[in-house]
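For reference, the structure discussed in these notes is given below.
Removed: one protein chain of the complex. Kept in place: all other protein chains.
Just so it is clear, A, B and C label the chains in written order, and each chain counts residues from 1 on its own.
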Amino acid sequence: MRTDYTPSDPDYAKRVRASFDAQPMMTTLGVNITGLGPGWIDLEFDHNDDFTQQDGFKHAGAIATALDSACGYAAFSLMPKDAAVLTVEYKINLLRPAKAERYRASATVLKPGRTLTVCSGTATPADSEETIAVMTATLMTLVDVGIQH
Amino acid sequence: MRTDYTPSDPDYAKRVRASFDAQPMMTTLGVNITGLGPGWIDLEFDHNDDFTQQDGFKHAGAIATALDSACGYAAFSLMPKDAAVLTVEYKINLLRPAKAERYRASATVLKPGRTLTVCSGTATPADSEETIAVMTATLMTLVDVGIQH
Amino acid sequence: MRTDYTPSDPDYAKRVRASFDAQPMMTTLGVNITGLGPGWIDLEFDHNDDFTQQDGFKHAGAIATALDSACGYAAFSLMPKDAAVLTVEYKINLLRPAKAERYRASATVLKPGRTLTVCSGTATPADSEETIAVMTATLMTLVDVGIQH
Partner (left out) sequence: MRTDYTPSDPDYAKRVRASFDAQPMMTTLGVNITGLGPGWIDLEFDHNDDFTQQDGFKHAGAIATALDSACGYAAFSLMPKDAAVLTVEYKINLLRPAKAERYRASATVLKPGRTLTVCSGTATPADSEETIAVMTATLMTLVDVGIQH
């Protein structure tokens, strides 16, 4: 167990997986859920030459996209069952070049809130603890509304 | 003319375009250069269902990836001809949902430096000034070295 | 006129000034309002040796504090008259050392919202346009509640 948050929706895992599976971006990038609990999630994805920079390393944008999704779903896991989640902002620091065969993007809720949730995310090679990137993200809970800020 | 910076490399435009064309990630996302000068760049890309969220809107990660590249190439345009550019960190605020048919990601150098360059980026629909996202990014100039931090 | 926002509270200027005057931190740092409109504000403050770093330059924290307040009050100017404003997060890039006799911290609303407002801030010497620091801040509108997140 990574956190001791109690989810308001006991079926949070089913809800997170259904939303994740409905994201074409995750399918396109080949990202999968490999671990999930209340307030945390682990995603993994293989290296793919389609998402590289001019030097053959993974584009920071692909790492950031996976971390953004990880932060969003970590937050979403603690939201009420009828809520939608929206990324308000995030900040990423790229600590090392991304040159692994497979990556892990993990996120944890730092502070859940009725309106705003703050998450911390970390990207590493899937087989190492060597940090490639760290993210802090602010997510918003949307209830009974269309997607809007 | 967007900025009045004088590029140290008079062939900066050719250098920027060559590096951009060598990025599979930009090809995959369908991003093209539509404007370029010393210290600034405009990129554009069409909506593509492969890069959407669960609600059919553009995934923030695709917007962020284009903005990150825009900031990187705005900085790169002012770097010496033998330099490589590295994203140190960026922060993005998502101001409105991304639901256009075509997008523009523009970036401008706020402060060039020998080691670090700071850029500001803005994403809008291609046919509107309504801001979807703003980014501030820190880029590093690498000379005579492999890619490292 | 810096922005064309229409304030929901016609007495916004009085409300902003009253809140600003009630902030001991602004008095302590010697910060004053030198310009104010709907969605923007200019603050100025003199150099003071009490708020310097080990090298005699202004501490980034003093610059950041003034910019944070500028962003907060730019947002507050567009909020309903019974609202309180809360800083959710901010990011600052320090572009040049702060070694002026007097500073200006200016902020503008990039996107007002019912719940969240995003502002952009810039610090310069009071007599120059040379940017010392840039900030992006997210502010929250609190209505009919105590101060909470």
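Here, a contact is a pair of C-beta atoms (placed from the backbone, for glycine too) under 8 Å apart; a residue touches a chain by one contact, two chains touch by 3 or more.
Quick caveat, the model's predicted, so the values are computed rather than measured.
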item: Visible chains in contact with the missing one; value: A, B, C
item: Given C:8, C:32, C:87 or C:115, the one touching the chain that is not displayed; value: C:87
item: Sole residue of C:11, C:50 or C:82 that reaches the chain not shown, by the stated touch rule; value: C:50
item: Contacts of chain B with the absent chain, listed as residue ranges; value: 88-89, 91, 111, 113, 115-116, 118, 136, 138, 140, 149
item: Residue numbers in chain C that touch the chain omitted from display; value: 19-20, 22-25, 28, 49-55, 57, 59-62, 64-66, 68-69, 84, 86-97, 147-149
item: For chain A, the residues touching the chain missing from this view; value: 91, 93, 95-96, 110-111, 118, 120, 131, 134, 136, 138
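Throughout what follows, only the chains that are shown with their structure count from here on.
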item: Numbering shared by both copies at the chain C-chain A contact, with half separating same from different; value: same
item: Angle, in degrees to the nearest 5, of the Cα rotation that carries chain A onto chain B; value: 180
item: Remotest chain, chain A as reference, centres from CA atoms; value: C
item: Rounded Å distance, chain A centre to chain B centre (Cα mean); value: 23
item: Residue list for chain C, restricted to those that touch at least two other chains; value: 91, 111, 118, 136, 138
